[in-house]
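Mind looking over this structure? Questions follow.
Apart from one protein chain that is not included, each protein chain of the complex appears where it belongs.
Chain naming follows the written order as A and B, and within any one chain the residues start at number 1.
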Amino acid sequence: MCLGIPGEVIEFLPDQPDLARVDVSGVRRVINVGLLADDPPEPGEWVLIHVGFALSKIDEDEAAAALSFLEGIGQAYEDELAALQDSRIE
Amino acid sequence: MRFVDEFRDADKAHALAAKIAALCEPGRQYKLMEVCGGHTHTIYKHGLEDYLPEQVTLVHGPGCPVCVIPMGRMDDAMALAAQPDVIMTSFGDMMRVPGSHGSFFDAKARGTDIRMVYSPLDSLKIARKNPDKRVIFMAIGFETTAPSTAMTMLRAAAEGLGNFSIFCNHVTIIPAIKAILDSPDLRLDGFIGPGHVSTVIGCRPYEFIARDYGRPVVVAGFEPLDILQSIYMLMRQLSEGRAEIENQYARVVPWDGNVVALKAIGETMELRPYFEWRGLGFISHSALKVREKYAQFDAERLFSVPGVRVADPKACQCGEVLKGVLKPWECKVFGTACTPETPIGTCMVSPEGACAAYYNYGRLTRTRVKEASGA
Partner (left out) sequence: MTTGHPSQPATQDGRPERPGSPQPLPGTVREELVLDRIDRARRARPRVKEERITMSHGAGGKATQTLIEAVFLDAFRNPLLEPLEDAARIHVNGARVALTTDSYVVSPLFFPGGDIGDLAVNGTVNDLAVSGAVPLYLSAGFILEEGFPVADLIRIVASMQAAARRAGVQIVTGDTKVVERGKADGCYINTAGVGVIERAGTLGVAQARPGDAILVSGPIGDHGVTIMLARGELDIEADVVSDTAPLNGLIASLLAKTPGVRALRDATRGGVATILNEIATAAGVGILVTEDEIPVRLEVRGASELLGIDPMYVACEGRVVVVVDGDQAGQALAAMRAHPQGEQAAIIGRVTAEPPGIVQLKTAFGGTRIVDLLVGDPLPRIC
């Protein structure tokens, strides 16, 4: 029910301004983008899809920021593991 | 899959788990509640509890809109479906919810015209294709889904559709969280905030939790790393003595929410003075109904429903599970009389219900799991 899936906007339907075709891993579906009327998505942008409607745009910058935080954590972890390996008390 | 696979990386999970463990004060127990049923589902589906230290317990909250529907409302829905010339349409999750006389699924077997839809727009399509029938959409969900129902009604109005209506069971999340906070049975340290509800209502509505109750909230995404990162952010707040609202799901959740969505809801729906929640009792201003202006789309006005309040079966302890007081396996009928095939209560029926998630995914002690993966 909370199911929201990211999908990429491919194109708008010519005669229906509220409808857009999106792609989710090679699967395409027409959804309603009326809830994003204040800032409609462009083809190539990503949206969050829930029960046939786009609820929100996916902010690529924020996504990149989230990922780089996670990369950083991962790297710090690896560094610590390496440090642990290298340091021997006996 | 983009924006999905990157948030499912096992190595980063280990790193986050180590950081979470490092933030635990020796001897202190931490109880964090994930409000949203979708989070409960992810936690069990990906075995996230395996990554948490013993000191951190996740408590499952009432954010499953299917789970909180009381039996009386289900009976009302069944009564609507049984009316002549009605086609009832519903999300898949509702098909097996038991009323006093079986579920939609059982009614379908007896010949009632009940159809599963993915979107309320599919329901509109059915209405257009069947002008001689009256199509009813069973509208459930929190603020995540209410905008879609609202837009569908606006569309129906624009098209002048005369045979479409909704049976409105939308509920709102804040009163439920407040009921949890006011409950004497629970002592929680922080909240993993609902992700998709927040795309609509934004993060401000949670501010009272930090300000008035002194508990931190982190609005979380639905991938495993999102949840682990959110737990890490909560633990950091707790160790630093902070109580703030943070947004881990910033790539999707705007701080101010979705104004268009809120306007659509406001245009077509209004708050009921009170509504009964399974397990939590009557909560004021916690659910939506169709406004007078859109009465022609309100199934409750167009048809008569019994409107009888039905108590939960005696054996059912869904209420306590929904409040997080009981873990699923602590319910007396869990797994024996109440299973996914023969559910007594909604926690077992909905795929997001804590009991269903635990039964389907988590039904092993941690030690057994470790034995098995070592074999």
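As a working rule, a contact is a pair of C-beta atoms (placed from the backbone, for glycine too) under 8 Å apart; a residue touches a chain by one contact, two chains touch by 3 or more.
None of the values given here were measured: they were computed from a predicted structure.
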Displayed partners of the chain not shown (whole complex)
A, B
Out of B:K108, B:K133, B:R236 or B:R272, only one touches the absent chain, namely B:K108
Of B:A10, B:A295 or B:V308, the residue touching the omitted chain is B:A10
Considering the whole complex, not just the chains shown, which residues of subunit A touch the missing one?
3, 5, 7, 24-30, 49
Can you list where subunit B touches the absent chain?
1, 4, 8-10, 13-14, 29, 44-51, 92, 95-96, 105-106, 108-110, 118, 122, 224, 329-330, 334-336, 339-342, 351, 359-369, 371-373, 375
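Definition applied: only the chains that are shown with their structure count from here on.
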Need the CA-centroid distance for the pair subunit A / subunit B, whole Å please.
22
Once bound in the complex, which stretches of subunit A touch subunit B?
1-4, 6, 8, 24-25, 32, 34-38, 46, 48, 50-53, 55-56, 58-60, 62-63, 65-67, 69-71, 73-74, 76-78, 80
Complex contacts: residues of subunit B adjacent to subunit A:
1-4, 6-7, 9, 11-12, 14-16, 18-19, 36-39, 41, 63-66, 91, 93, 118-122, 140-141, 144-145, 147-148, 151, 194-197, 199-200, 222, 225, 229, 248, 250-254, 258-261, 264, 350, 352
